[in-house]
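Only a single protein chain was left out; the remaining protein chains are all shown in position.
Entry: subunit A
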Amino acid sequence: MDELIRILTQSLAEAIAPTTAAFAIAAIGLNLHFGYTGLLNMGQAGFMLLGAYGFGISTIAGAPFFLALLIALGAGLIFAVVLGIPTLQLRGDYLAIVTISAAEIIRWIGRSTWLQEWTGGASGLQGRNYKGTFQDLSPLPDGRTTIGPLEYINTGSDSWWTRLFAWGVVAVVLLFVWLITRSPWGRVLKGIREDEDAVRALGKNVYSYKLQSLVLGGMLGSLGGVLYVLPLTIAPDAMGRTMTFFAWTVLLLGGAATVFGPVLGSMIFFGAYMLMRTGMRALSENTGVGNIISTTNVEQIGGMLVGATLMLLVIFRPQGILGNKKELAFNVR
């Protein structure tokens, strides 16, 4: 029974972890791309990694917190423009191929010895080198706080302040996305998703709108990247393709083209993923299941289930939990 409570507490903690909030924001960015505009960005992890590097490197160079945040967003902006200009006039899968490749280039450059002086190479940047300015902003008093079953220090890496800040940013971003998607601008985006040619016939510059959407979603990705590394370290290998695919699963689980979908998807996905892994590990350690599934296999089976979930989701419920099937035509150009 204690074991069960421990597993449930861990899942709950994971559902409100700052990294979950970071994935929610990255998925909101993807939602702008895919859900509202119909762009297939398969390189969201590249945006996140660039944001993390932008934030980390500029903070280490001495920039104050908000300047470093701006630099991180700027990095995402430039990356989106560079990717968007050649690909947005082509069919959708070209954008997918180019974004996934570009994200890998960023990761390879980050982990190579070429820029090791700034990026720290494959071992990345240590958290203590760039977290100072963020933790100095904390208004919380020193000490620890316990709320329900969860206990964290007030200020620090894995702290209440990180959680408060991350979910605060999620709230602001949600408000922002809700406002812009119901504006005339957002309606043009949806029009592009449904029928590009019709929007073009109305005199809109489709290419420019697509680029704006790519930039905005990419900047959200960078913001998510900053939040992701605030409680962790900047490790290029942790921010690869798997991260992009998880962000996609989060988006499709919650429901594309909905405001709250990515947030709900992120909380459910990471809560369930943690529940499944800790549950299987507990079973494997304490019962006869361990003879069949060893603890090392738990991660692999977990990964397989994520892949299978993504497949089944897209096949049987492409609109996710909150989505509207009619709105998700899916046939992107």
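Convention: a residue touches a chain if its C-beta (ideal position, glycine included) is under 8 Å from a C-beta of that chain, and two chains touch if they have at least 3 such contacts; residues count from 1.
Please note the rule applied: contacts and distances are computed from a predicted model.
Per its UniProt entry, the chain excluded from the display bears the name "Amino acid/amide ABC transporter membrane protein 1 (HAAT family)", taken from "NAD(P) transhydrogenase subunit beta", "Cation:proton antiporter", "Amino acid/amide ABC transporter membrane protein 1 (HAAT family)" or "Spore coat protein JC".
Here the missing chain is touched by one residue of A:I25, A:L69 or A:V98, and it is A:V98. Only one residue in the set A:L232, A:L264 or A:L322 touches the chain that does not appear here, and it is A:L232.
Although one chain is not shown, part of subunit A still touches it, namely residues 10, 13-14, 17, 19-20, 22-23, 40, 42, 83, 85-87, 90-94, 96-98, 100-102, 104-105, 108-109, 111-114, 116, 121-123, 158, 228, 232, 235, 237-243, 245-246, 248, 252, 270, 273, 278, 295-304, 306-315, 318, 329-333.
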